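Note that one protein chain is taken out, while the other chains of the complex remain in position.
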Amino acid sequence: MSQAAEFTAPYRLEYPYKRGLGPVLGAFFTGLRSGQLVGVRSAQGEVFCPPTEFHPSDAQALTEMVPLTGQGTVETVYWIERPAPHHPIQRPFGFARVRLDGSDSFFVHALDTQGDSSLAQSGLRVAPRWRVERQGAITDIEAFVPIDQASSPEPCDGDAIERAVIPVGLDYVIRAGVTQSTFLTHLKDRRLVGRRSPDTGQVLIPPRGACTTSGEVCDEQVEVASTGMVTTFSVIRIEFPGQRLPPPYVCAAIVLDGSDVPLIHLVGGDPDEVRMGMRVRAVWTDEPQASMEAIRFFEPTGESDAPFEQYAEHL
Amino acid sequence: MSRPCAVIGVGQTRYAAKRQDKSLAGLVREAADAAMLDAGLDWQQIDAVVIGKAPDFFEGVMMPEHHLAAALGAVGKPMIRVHTAGSVGGSTAVVASHLIQAGVHQRVLCLAFEIQSCSNAMWALSPPYPFQPPTVAGAGGYFAPLMRAYMHRAKAPKDTGWKVVIKDRRNALKNPLAHIQSEPTLEQCAQAPVLWDPINYLETCPSSDGACAMILASESAAKEAPNPPAFVQGTALRSEPIFFPGRDQVSPQAGIDCAADLYRQAQITDPLAELDMAELYVPFSWFEPMWLENLGFAEPGDGWRLVEDGVTDFGGALPVNVSGGVLSSNPIGASGMIRFAEAALQVRGLAGAHQVDGVRRAMGHAYGGGSQFFAMWVVGDTPMAS
Partner (left out) sequence: MRPVAIVAFAHSELDGPSDLDEVELIQSVCSSVRQQVGLSQQEIGFTVSGSSDFLSGRPFSFVSALDGVGAFPPIEESHVEMDGAFALYEAWVRLQHGDIDTAMVYAFGQPSLCDLNQVLGLQLDPHWAAPLGLDEAAVAGLQARASGSEDSLSRVPLSDGAAAIILVAGDRAKSLCPRPAWIRGIDHRMDVGELSQRNLAALNSVTACSKALRISDQTIERAELHINFDHQRDLIADALGLSPNVAVNQGRTSAVDTYMVSGLLRIGEAASAIMRGTASCTLGHASAGPALQQNLVCLLGANP
């Protein structure tokens, strides 16, 4: 029944996010790079590590930084027998909440007991195992380990840290949906097939899962021509990542003959020649493809322009 | 059954291309602290928090309101996160006002923010997602054709857009919080590089970091506030789909209907005469004449005349965007709320160097998506008589 399985595509969302830290988190990360855990003290004398800039109970700003020994006691462990690739330790380990000596909150990090879950229990005395090369990140600590396995960090100093680059990467698998998949299948045959709304009788292309005005399902498929007219357009002169044509190029709203809605696409040729009302036709790629990119761009047909009245309603 | 709602506190951060001097929490607190100080309140006096921002991909934190609970004094309280595309700053204020008008809460903190310097605005707005048309060219690429269509329909002179830019940037010089602090000359406007024809670099909003906060309160809570309140005299939201046959994207029906609902609530029949100033969401210069028509300040085709005649200048009959507008500061999630907040500041007489004399009623306007989401309010120095 569904052809949608063909229309799946992987998509990776990733960015190296640049974060301002402010003085409190800045001090925390500077401390990490030095191999020192630093907390923040509230007016009531509580110490939080990792430090938070604001008190959860009364929202007061917290600013007084307090050094800690880094030693502490495990309070809770969640053991992971089969780590995933995104986990910090790639043999059986636990995520743990550790009550650091001198702190009133918990430090959350990996707990590495060499794969021995019986050791990873509440009450275990632990300390950080520091990375040799550190940059001012939570991963400067590789994991917490039983105290007798911890050792002093190698020195690693520098200017106060005020910003951090923290990359994020997520993988998605995107599906096109039933209506869109059908539309894309027709594009592979170089056919532009829209849908007619049962209420308005108008043809929408590209088709959506419903008539956009009434919200009713549009079952009737209607083929439209691959020629049409430019209603309005812009000449893109700015460069940006992911562009398909080098600027300057034209991005236009084109109403195909037989359609009642404009479709956004590229117009090739000399950008200075493009006009409102210009008649255009689709230029297809040599290789058929089930994608909007099957149309490389639209080009002028050379016919005389459509009169303003014909496209005025689309503006 | 709808109770009066007042604005008793406004706070904004300094807007800039990069506010990496603070963390996420630190930056939103800069705005929230200022609003709380203005309202003369302690954190435990706030009943609920309504927060709004644009897509979370800007900062790479999913639903950051959870992380910001302590910073916003929201622990133990109700918190709502609004997301309505570019209009979100405005709709966040509207949702917050609903809580007061419904009598659910007495004092609500609403806040909107964006830290665009964490990533890249064009990437965050239009990442290369599969099965999308391959023509993304940023917001400018989407809106430039609409501006071309307007210029054609209205037969407007070429320099109208430039005059809007000069006006807004000149106004920003009186607003120490505004991001862009330089006023271009007409010649510079004429010669600026064109990004998306016909829009050039100077006619385009900046990418900014920042946050804006307001404290909304019931009538009785407003009586205890140390500084003069502004009363919400009307709020409206309208949405329409992005593509449908016959859609007028230059003067969308949703904008017209939203304004009509707003004016009916505020008992306004002649907005040009009855409003003393307006903060309109103008991210590209030509949107000022377009919105002036859409909102009924001018007849269709005549919006540009108000600009040319100086009506929307600081000293004109309807000053528009005396804060500098979106053209001078644009943290996308916050920009709508900044319009609403600046309108309130004007009514309260607290706008400092960019205060217009004698403002009794002002409008805040925000839009988003493909000109399809609208949020608006009118604030005045008295509540509406019920």
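Residue numbering begins at 1 within each chain, and the chains themselves are lettered A and B in the order written.
In this section, contacts are C-beta pairs under 8 Å (C-beta built on N, C-alpha and C of every residue); 3 or more make two chains touch, one makes a residue touch a chain.
All values reported here derive from a predicted model rather than from experimental measurement.
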Legend entry - Residue in contact with the excluded chain [from A:R41, A:R134, A:R208 or A:H265]: A:R208
Legend entry - Residue among A:I147, A:V168 or A:L245 that touches the chain left out of view: A:V168
Inset, instruction - Among B:A17, B:L37, B:M63 or B:A273, single out the residue that touches the unshown chain. - result: B:M63
Inset, instruction - Specify the residue from the set B:N120, B:N227 or B:Q253 that touches the hidden chain. - result: B:Q253
Inset, instruction - Specify the residue from the set B:I46, B:L125 or B:A362 that touches the hidden chain. - result: B:L125
Legend entry - Touching residues (missing chain, whole complex) on chain A: 2, 4-5, 11, 13, 17, 19, 21, 25, 28-29, 48-50, 52, 56, 75-78, 80, 84, 86-88, 95, 97, 105-110, 137-139, 164, 166, 168, 170-181, 208-217
Inset, instruction - Identify the residues of chain B touching the omitted chain, counting contacts across the whole complex. - result: 1-2, 23-24, 49, 54-57, 59-70, 74-85, 91, 94-95, 98-99, 101-104, 124-127, 129, 236-244, 252-254, 257-258, 261, 369-370, 372-373
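Convention: only the chains that are shown with their structure count from here on.
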Legend entry - chain A residues within the chain B interface of the complex: 7, 9, 11, 13, 15, 17-22, 24-25, 52-61, 162-163, 166, 168, 174, 176, 180, 184, 200, 202, 204, 206, 208, 212-213, 231-238, 240-244, 248, 251-253, 260-266, 271, 276, 291-293, 313-315
Inset, instruction - Flag every residue of chain B that touches chain A in the complex, lowest number first. - result: 18-27, 29, 43-44, 57, 59-60, 69-73, 75, 115, 117-120, 122-123, 127-138, 140-141, 144-146, 148-149, 152-153, 193-199, 241-250
